[in-house]
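Sharing a structure here in structure tokens format.
Note that one protein chain of the assembly has been removed; the remaining protein chains are unaltered in position.
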């Protein structure tokens, strides 16, 4: 089932972005937007739920840390043919590598279990990313 | 009920942005995001519905026209203390004044009836905007 | 992706009924138009459009209803719209379409 993982790096074809203030009340807005995007791609209800939970872990962490430099962070949904990658961006470099293995063990365990790829430290501005692969024959849905 | 309309121009305090491809399937994503934002502000179910319908008219128009220059358009939700203004932006100036009174009479009538302010032609990049005032005592909800 | 619009038709001697379930927007309007026009094409009766489970319709969808009405009138038939939810009836009132259709 995972043999397509390498192929998914090509065929990158669509981007949706959501820019949110560092406020707890908008984390549910992110979940709702994610669920719309993911279900349109053809993820089933359980997979959509997984994506919402993982995304929410990141948003909560960013919001609880906040930023002294900027007001908002950016969630970029990258829709590949058979993979959804969600990249979290912010011009505040202090939010790089925001998860720590000790205090965030629950959140990290959850993200790793629910997503196919979790990169907790990426380039500056692009803080971190999580990906989920579209299994089965649903990738024609879009 | 409208005496606060002028005051609403100050106290501008929060921005949420959604960037979408010119594709029909994401208009419902815009509706969902709008409904999350509007209900958080304290708009009631009927008002949220009004906002979704009006926003959707704009998205549909932009998507049906599309752009040869850029892939996506930007929806900026400006949350004032007692007003939600939704600004539609795109770097493609050919999308300025995109509604025309003759062919879009239904859509224009709907937006004017459902929103408190509709500006169909604004500055370049900022294509047009629609606003709805938060009536009643709900503005403390956020 | 779960389909956002489901259209089913039911023919009798007196009228043809189309039930509209879901949302009519720019994404589903083509499907909506094709269904209504093909039903008109094949039937010679009045048309009933059951909107009791129509959750959302935009101006494109309303325009298609107007087009459907015009086509029906040409054949000497009427279009009845039933079960409109309040939020959608509101759009008929705003646009004056409530005066064109038989709304039940």
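Letters are used for the chains, namely A, B and C, taken in the order the chains are written, and counting of residues starts over at 1 for each.
The working rule: a contact is a pair of C-beta atoms (placed from the backbone, for glycine too) under 8 Å apart; a residue touches a chain by one contact, two chains touch by 3 or more.
Note that this is a predicted model, so its numbers are computed, not measured.
Student: With respect to the chain omitted from the figure, which of A:15, A:28 or A:67 is a touching residue?
Tutor: Answer from the full complex: A:28 touches the omitted chain.
Student: Against the chain that's been left off, what residues of chain A make contact? List them.
Tutor: The list for chain A reads 24-25, 27-28, 31, 46, 49, 52-53, 56-57, 59-60, 63-64, 104, 106-107, 109-110, 113-114.
Methods note: only the chains that are shown with their structure count from here on.
Student: Let me have the rounded angstrom distance from the C-alpha centre of chain B over to the C-alpha centre of chain C, please.
Tutor: 27
Student: Round to the nearest whole Å and give the separation of the Cα centres of chain A and chain C.
Tutor: 40
Student: Two or more other chains in contact with one residue: find those residues in chain A.
Tutor: As it turns out, chain A has residues touching two or more other chains at 40, 142.
Student: Please set out, as single numbers or ranges, the residues of chain C touching at least two other chains.
Tutor: Expected reply: 1.
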